[in-house]
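One protein chain omitted, others in place.
Let's look at subunit A:
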Amino acid sequence: MVKMAEQLHDSEGKGSLVQGESRFPPGPSRRTVLIFPLRFRAASRTDRMKYFTRLRVKRIYEWRGAPIGFNRKLKTSEYGSLSIRVEGLPQTTVISAGQHILIEGDDDNNPYVARVLRLFADESGVQKKAVVQWFVRVSEVPPSKLQLLGRVPHPQEVFLYEGRSCEDEVNAESVLRPVQVRHLDVAAPFPVSEDGDTFYVKLSWDSRTFRPVDPSLLDAPRPSHPSIPLSPPRSPPAAAPGPRGPAPRGLPAPDPAVMRGATATPASSRKPSAEAESLHSLTKLSASKCLSAKRRSATQRTPGVRKKLQLSSPDEPAALRDDVLQQLLEAELEAGARSATAASPSLPPRITHSLTPLRRTSRKPGRRDDVPLTPRSARRRESQSEMDSLPAGDDPSRTSSRRKEVQTGTEPVLEVLDEEEEENGALRVSRRKSALKVSSRIRKQLNLLDGRLSSDEDEEEEEFVPSRKELQSSDEEEDDEGEEEDEELAAKKSRRSSSSHTKQKTRTPRKTPRKAGPITPRRHRHATPSIPNRAQPARRPGNILEEARARLHVSAVPESLPCREQEFQDIYSFVESKVLDGTGGCMYVSGVPGTGKTATVQEVMRCLQHAAEQDEIPPFVFIQINGMKMTDPHQAYAQILQKLTGQKATADHAAALLEKRFSNPAPRKETTVLLVDELDLLWTRKQNVMYNLFDWPTRRHARLVVLAIANTMDLPERILINRVASRLGLTRMSFQPYSFKQLQQIVTSRLNKLKAFEDDALQLVSRKVAALSGDARRCLDICRRATEICERSAAGLVGMSHVMQALDEMFSSPYVAAIRSASTQEQLFLRAVIAEFRRLGLEEATFQQVLVQHQALCRVEGLQPVGVSEGLAVCRRLGACRLLLLEPSRLGVLQRLWLNVSQDDVLFALKAD
C-alpha cells in the first residue's frame, strides 16, 4: 500500500515541490501520524477507497525562514510559516499564519478545522506551537443544538467557534494540511462543490447560539487565497498542493480525471471547460454518449437522477454550459409531465424565450424570471403526487446551477465553441426556415393556452413542428433555451421512432418522482417521528380535585425536590467540581425504586446546565442512557455515540469510536456527563460494557463523568468483577426509602397549598406507604386514586374513608375475594385439596388423590359427584387464576398440584361463606 501511494504521489506531486528549503534549528522533528482518507471527489463516494488510504507515514515539520520576532517575556520565537514534508517524498506543504488548516482530532474522517493565527516555537525551541481560531464542524455541534439552526446543515459547513472553553494553542505537529474555508452570506445558498476540502462558513457558534459571522473576522487576511501570493515558492502550486499537500493520499486510482476533480476550489471554476474538452474528443465517437457523460458529471450528487438522465438522453448535443444541469432537470420535468398526461406543450416558458431572445449580458435576470415559470407550468400538468415531490427535488440543483452560472461568467466562449462543434454532428436545417415558422408557432400556442381543447394528436403535432426549427435558431437563443431544447429533443425523438416514444412514455412518469427520491428520504432520516397531535386541545383541570390529581401525577414536574436536598447537594458538587476541573470520574447511586434517584440526578443536571448557560461553569454535554431502554447491553455504545455526535454506527464500531474519542487527546473538548440508568441491565458475562463505561473516565483526556444508577446498594460487590468494581470507585451514594414524614412533605409540596386532603388522610397514606416500601410513586398513586373516589362520593375534601378505600384497592390480596366468588365445585375442590394435604401430611398431591376426596365431599354435600373431565376442568380453572399451581396438563390425572395460597386463607374464605 505504501508503495502504491508513493507511486501515486510521484505521478501527481510534481508541481508542488518546494525546493531549497533552509533548515533551521531545531532540526526536523519527526512523528508518525495516520494519514487520513482524503475526501477526493471520487473517494468520498467510494467507500472502498477509505480502506486503502489509511497509511502510516512520517511527517516532518520544519520552520521556514528565520523567526519573525521573539517574545521576551514568554521566550517564544514567532515564525512566518511552517513546512510539512512527508519523509521520503519530495513534496512539501507550507502553512503560514492566516491559512486555514485541518488539525488532527479523534475522528480520522473529520479532522478539526481551524485558521492559523500565529506560529511560534516555545522557549526551548523544541516544541512547535500554533495559535489558532477554531471552526466547528457540523458533527461537532451537539445534535440537540443543531436544531437551533433551523435548517439542515450542509455537510461541508463549519461554524466559527466563539466559545471560550477550548484552548487555542495547539501543537503544530498536529496540523495535517491546509484547507479552504470560504465565507458565505447567511442567505446565500451553498455552492455545489464536490470538493471535500472546501468548507463554508456562514454562522458562528458559541456553544449556545448561532450567529451570523462578521466576514471581516474571516476575510481580512486571506493569505491562503491563490490570488494573494505571500511567499514566492507557494504561489504557483497554491491551487494544487493546498488540498493535495502534505502527504501521499494513497489513493490507488491514478486516474487523471479524478485527480483533476480532486483539486481545490480555485480549480473548480475551470472544471467544466476541462471536462468539456475531454468530452469533446468523445464527440467524434458518439454525440449521445458525450451528452450523457456530461449529464453524469452535472448530476453526480444524485445518482438516481444520473441514471435516469442516461436512460432518456436524446442523441442531440446541447449547450455545454454550466447551467446544463438546470436545463436538463427542467427538460426532464417537462418531458415527464408531458408523457404523464399525454402531452400538452409547455407554453409559457417557450413563449418567453421565443419572444425575447435574451442577450448573454441580460441572461441572469432572464433566467431568474424563467426559473419559477417552468416548474409552475409543469406543475399545472403534474399529477397530484408528483406535484408534491417535484419542486423539492428540483430545488437544490436549480439553485446550485444558478450559482455556478455566477461563478463562470468569464468563459462562455469556450462553451459556444463546443456547442457549434456539437451541432455539426447534428442535423441541420436552414435557419431562415425556422425563423419563419416561429411566429406561427407562437400564435398556435397562444390559441392553445386560451382554448386548451386540442386533442393529443394535435398537441403533439404542435410540439414537433416548432421544435425542429427552434433547434436551429441562433446560438444565443439556444443558449437561453437549452432547457426547452431538451424537451423538444425528446419530442423529436419520439416522433422519429414510435417505439422509443412509447418507451419514454412508460418511463418518464416514474422518473420524475424518483428524481426526488434521494433527497426526500434524506430529509426523513433525520426526522424523528412523533405521535400525531390531538385534534382537540386537552382539557384543563376543572375543579380542585382535578387540579390536585394533575399535580399528584408522577409525571408532573415539581418545582423542587423536597427531602433530597443533601443528595442533591452532593451530586451537584461532585459533577460541578469535575466540570470545573475538566477531569473525569464515576459516581454510583443506589436506592430502591421510587426514591427519586433519577429525578434528583436530572434536577442536578438541569441546574448545572442552567449554570453553564449563565457562564458560571464551562459548558458540558449531558447524555442519558437507560439500561432498560435498550435491547442489548452493547447497544449502550451506539446510543452514547449517537447522542454525543449524532452519527449512527453499529455497537462494535461505536465502541471503537468512543474508545478513540475518550482516549485521544483533543485540543478542545467539553466535559461529557453520562447518566447510566438501570446499570445492572448493562451486565454482560465479560462485563466489558461496564468496564468501558467506568474505564473511560479514568483516561487522562476523557473528561467524562459517569453517574450510574441502580437499585441495589451492593451491586458493585455482588455482580461486578473486581476490575470493574475498582474502576467504579468508592464515590457512592445511597438513597434511603422515604420516611413517612418525607412522603407527607412530598405530597404537600406537590399540592402546594391546594387544600384537597385532610391532614389525617395524608398522614395515613404516607405512614402506610413508608411501612410498605417507601416508594414515592406509590404514595402519589394512592393519593390520586383517593381523589377519584372522593370525587365520585361528592365529598369536598379527601378524607380518611376515601384513602382507606384506595389503600384497600391497591394492597388487599385478591385471593380471598376470588375464592369467595368461585363456583361451588371450585370451592369444594379447594377444600378437597386441603383435606388431601392433611391426610398426606404433605403440601403436594396428585389430581387423582384430590379427586377421590372431592367426590367424597360431593356426596357429603349432597351433590352429584363430578367426573374426571369435569374435575380436571375445575382444577384447571383454579390453576389459571393461580389459586393452585399445577404441573403441565398433559400429565392428566397424574399431575401434581400445590396451593398458591395459605391453607388458612382458604379456610377463612370458605368458612365465612
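As a working rule, a residue touches a chain if its C-beta (ideal position, glycine included) is under 8 Å from a C-beta of that chain, and two chains touch if they have at least 3 such contacts; residues count from 1.
Simple rule for what comes next: contacts and distances are computed from a predicted model.
Peer 1: Just by its UniProt name, which of "Protein SEC13 homolog", "Sterol regulatory element-binding protein cleavage-activating protein", "Origin recognition complex subunit 4" or "Protein MULTIPLE CHLOROPLAST DIVISION SITE 1" is the chain not shown in this complex?
Peer 2: For the chain missing from the view, the UniProt record says "Origin recognition complex subunit 4".
Peer 1: Which listed residue (A:157, A:173 or A:781) would be found touching the missing chain in the intact complex?
Peer 2: Spelled out, the listed residue whose C-beta touches the missing chain is A:781.
Peer 1: Taking the entire complex into account, which one of A:628, A:771, A:794 or A:860 touches the absent chain?
Peer 2: Within the whole complex, the residue contacting the unshown chain is A:628.
Peer 1: Can you work out which residue in A:566, A:614, A:722 or A:864 touches the chain that's missing from view?
Peer 2: With A:566, A:614, A:722 or A:864 as choices, the missing chain is touched by A:864.
Peer 1: Could you list which residues of subunit A touch the chain missing from the display?
Peer 2: 520-521, 524-525, 527-541, 546, 549-550, 553-557, 592-594, 628-632, 635, 638-639, 678, 681, 711, 773, 775, 777-778, 781-782, 784-785, 788, 809-810, 814-815, 817-818, 820-826, 848, 851, 855, 863-864, 866-870, 873-874, 877, 880-883, 892-894, 900
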